[in-house]
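A single protein chain has been omitted from the complex, and every remaining protein chain is retained in its original position.
Let's look at subunit A:
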Amino acid sequence: MHSVVLQLRNDFDEWRGRARGLLRAGIAPDNVSWRDPSTEAGLFAEVESTPLGERPVGSVPPMFIELAETAINNSSAERFDLLYRLLWRLQDDRTLMDVSSDPDVIRLTRMASAVRRDSHKMKAFVRFKSIADDGGQERFAAWFEPDHFTLEMTAPFFARRFAGMVWAIVTPYASAFWDGEALSFAPGGRKSDVPQDDAVEGDWKTYFASIFNPARLKIAMMKSEMPVKYWRNLPEAELITPLIRGARAAEREMIAQAATQPPSRHLRQQARQDAPVAVSEIDSLAAARLAVQDCRRCGLCEHATRAVFGAGPDRAAVMFVGEQPGDHEDLSGQPFVGPAGQVLDAALAKVGVDRNASYVTNAVKHFKFEPRGKRRIHQRPDGGEIQACKYWLNLEIKLVAPTLIVALGATAAESLLGGNPRISDLRGRGIELDDGATVFITNHPSYLLRIPDAGKRAEEQEKFEADLGQVAAIAKQLVRVS
């Protein structure tokens, strides 16, 4: 039996050096006993031996090193044994670490996670107490009792976080110091080494008691995340029992309390608020823009961001009507600003129509979509939704008073003409409405974006531009007439 006594209880490099020697000498894990200086020697006098050998040592997967570096901080006496056993087995089976169901791998994984959890709890539950030194400078000290040897691996976190402070963390097995520049370690200490009181603790306890909601007691949850063993070093923990005891009563009291009269401040405030404005007829685009945000004529308002109303001059000879706002339009609140809007803009520029002189809107003002994965997928509005929104389109037509209305796509055509008009039958010629305006029908620009075949797309693009060319010609005549 080879016995190895390590100088340090959690120094991975030291363990690695010794393990490498054993491996070279070909000594099997069953023939080695490991211990650190803090554990008692066995009954039989042990002889420390340095075995010699020159057997080649293979490399190990990085996952083993990572877990081993963490697990060596576990306070379990078997950690060195386990690490060496795995190292030994890894020489023959390089894929061992991938076998998540292997008992040794599971044990190592559990040991490492216990250490990580302990380190995490140190980050969470260290409570610094402030001490003013002779120069009036504030210093901080904390007492903490970890389950494992986690101070060395955790202290750098505190150095990164409290760089601008001078602090010490004292544990039973080691202490860490930060002077504002460098981290250093020293032997462990006692609870009495750090101050017992702190001026801010009272505020902290007040906060702890007030942020607690007595209507939602979940004591098991609290205890699993903040195990009782930590409570003795947490100033707020003394409040837990009284808070729980008072909770049921507090909740009952809350519920039993009858509703009271509102304070006079509230009544004054209510009186100050303007009397509700009578709903009068909407007689301007500005008024319509406000009113449409409250529209609940159909269900689409429920999930869209807001209504996207038309944009453009208050009076315009030409009005473009699309289907509905898309994702971009919904987010920005402006019509035709997404990909389809860019297609429209480019085509208008090509045929010489000034978009800014025209009024651009949609048949339906709210975005209809279906959430799928991480995106909102456009859905075509149905007849009821088109009908419900006709109110707003009619209002826009009445107020803007266009001579020419360009219906982009089937939804716009349906809204303006009723029925189920086919674009291919009607495109390229004017249809007169009852109020004298002319409706001109073409495709929706997003139709072009959906054509996969480049040749077909170019063809349709040409037709679209030809249609808009006609629109441009009619628009010029209109300018001349007016």
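Methods note: contacts are C-beta pairs under 8 Å (C-beta built on N, C-alpha and C of every residue); 3 or more make two chains touch, one makes a residue touch a chain; residues count from 1.
The rule we apply is simple: contacts and distances are computed from a predicted model.
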Problem set entry | Hidden subunit of the complex - UniProt protein name among "Glycosyl transferase family 2", "Radical SAM protein", "Cytochrome c-type biogenesis protein CycK" or "Carbohydrate ABC transporter membrane protein 2, CUT1 family" | "Radical SAM protein"
Seminar exercise, completed: Of A:36, A:118 or A:236, the residue that touches the missing chain is A:236
Seminar exercise, completed: Touch assignment to the omitted chain, from A:60, A:159, A:282 or A:401, lands on A:159
Problem set entry | Candidate in contact with the missing chain, chosen from A:39, A:59 or A:269 | A:269
Seminar exercise, completed: Full-complex touch with the removed chain, picking from A:7, A:192, A:260 or A:420, is A:260
Exercise. If the hidden chain were put back, which of A:95, A:192, A:356 or A:424 would touch it?
Worked result: A:95
Exercise. Considering the entire assembly, which residues of subunit A contact the chain that has been omitted?
Worked result: 95, 98-101, 103, 106, 120, 123-130, 138, 140, 142, 157, 159-165, 198, 200-204, 206-222, 225-226, 234, 236, 240, 243-244, 247, 251, 254-255, 257, 259-263, 265-266, 269-270, 293-294, 296, 301-307, 327, 330-333, 369, 371-376
